[in-house]
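A protein chain is absent from this complex, but the other protein chains hold their places.
And now, subunit A:
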């Protein structure tokens, strides 16, 4: 081997002040300080965050590899009448981070929607919890609770931001990482097409199946939920709904939660987690059938939802027409005495959109008129948490962010937000190591990232999972306990505001406080509450009627956790 100079630098890279020679002299691979595998939202946000570090310009050589076509995402042309059904709610904390690294400015604002309140209720008892910005900020200086955006809108913004940081991040798309090896101490990423990248620090932002995690031999624990999430874009034009479509709704059915997430005044998205069999039918039913089923799923008593599900399972996606499902829903409405003047009525969508809305309509989402063609999709749901976010020994010089490190049920809209917070903290950790002359790939440089992120993520993962478990139960004591729990929660200002703290809402005076701490305390408090509820069910305490005891222990736990 005669020449061991790095190959394949984009011309922009040549203008950099960084000497582009390899760290290890015996390698034919191009050398980088940071290679990020994965151009999903977490990986791109991390690239933008590192690229925005003041020290990075002079000191770092960064590449990002992704299997997909990033140019297509860069050029995404948003048709004003159609919306992608892959959406995420972005907390205020995440938005602030995206703003600070110059990304939020590139998000097309008219295609995002603020979430100003949330209504969450029990599918069986109808016990309800309402979150709204006025809860934590009676004075009205609060911004919003969260912001809904299409993933593509954010994807494009991230790519446009990276474009502004010339030469600092080399994007290598439409190639797969085929293997990861090591040359001396340095990880080497071998790409389809034969190119190899040697790196000081290898970051796995490569999603649930993370090849980087496997390479680093970092274990991961968790399980697949026996459910999938069906998504779709919902149109509800000329709605006479009392809200301006800035309320998110979520109903916990025993089969899983169904969520309605506003995107514009007349467009929203559904995220419907349900059994795998049912999900595969909902994904492929006629869009009009899905529209009817969604309206009913938010309104009809649980017994009727169960009945509709049994029909779907019996007849399959092709056995149901919009007409036949309307008949079935009408039949169930009659059985429950639900007439056209009830907020629970949904079988005649067209005539309902006009005139004075029935009393109590604001408790339910706007009636869906149609589901956008081609927007139905479904995703498997799982819980997983890596044993560590930083590799050691055989895995040295690696770190994990986003879904590569953890996946959660979407019921709390936290997955991406956790990944964005990972990206923020990891970039900060790298910046600190640079300013200390550290080797940014070393365990010592990276361990503060693991320490800062592991416990907070763990708290979120556990509370989401416990909520999911609690709401899958249908036995009367469980329903009773969680209904009381929800109502107690509703009264607990500190827990609510803390919960919303992690949901990113904060008053102006909170601005100075580190948000993640605020949020983490809230999740711990929430975890304790959920734990108390589950505990009550197990021991039968609740059935014994010790309401006073349950409530006071909830309050005590909450007080303890919010104070401490």
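FYI, contacts are C-beta pairs under 8 Å (C-beta built on N, C-alpha and C of every residue); 3 or more make two chains touch, one makes a residue touch a chain; residues count from 1.
In the analysis below, contacts and distances are computed from a predicted model.
The chain dropped from view, which UniProt name applies: "Ubiquinone biosynthesis O-methyltransferase, mitochondrial", "KLTH0G12518p", "Ras-related protein Rab-33" or "Anaphase-promoting complex subunit 2"?
From the choices "Ubiquinone biosynthesis O-methyltransferase, mitochondrial", "KLTH0G12518p", "Ras-related protein Rab-33" or "Anaphase-promoting complex subunit 2", the unshown chain carries the UniProt name "Ubiquinone biosynthesis O-methyltransferase, mitochondrial".
If the hidden chain were put back, which of A:321, A:428 or A:442 would touch it?
A:442
Taking the entire complex into account, which one of A:189, A:434 or A:467 touches the absent chain?
Among A:189, A:434 or A:467, only A:434 touches the chain that is not shown.
Would you write out the residues of subunit A that touch the absent chain, in ascending order?
Considering the whole complex, subunit A reaches the absent chain at 1, 19, 21-26, 54-55, 57-59, 184-185, 392, 432-439, 442-445, 447, 451.
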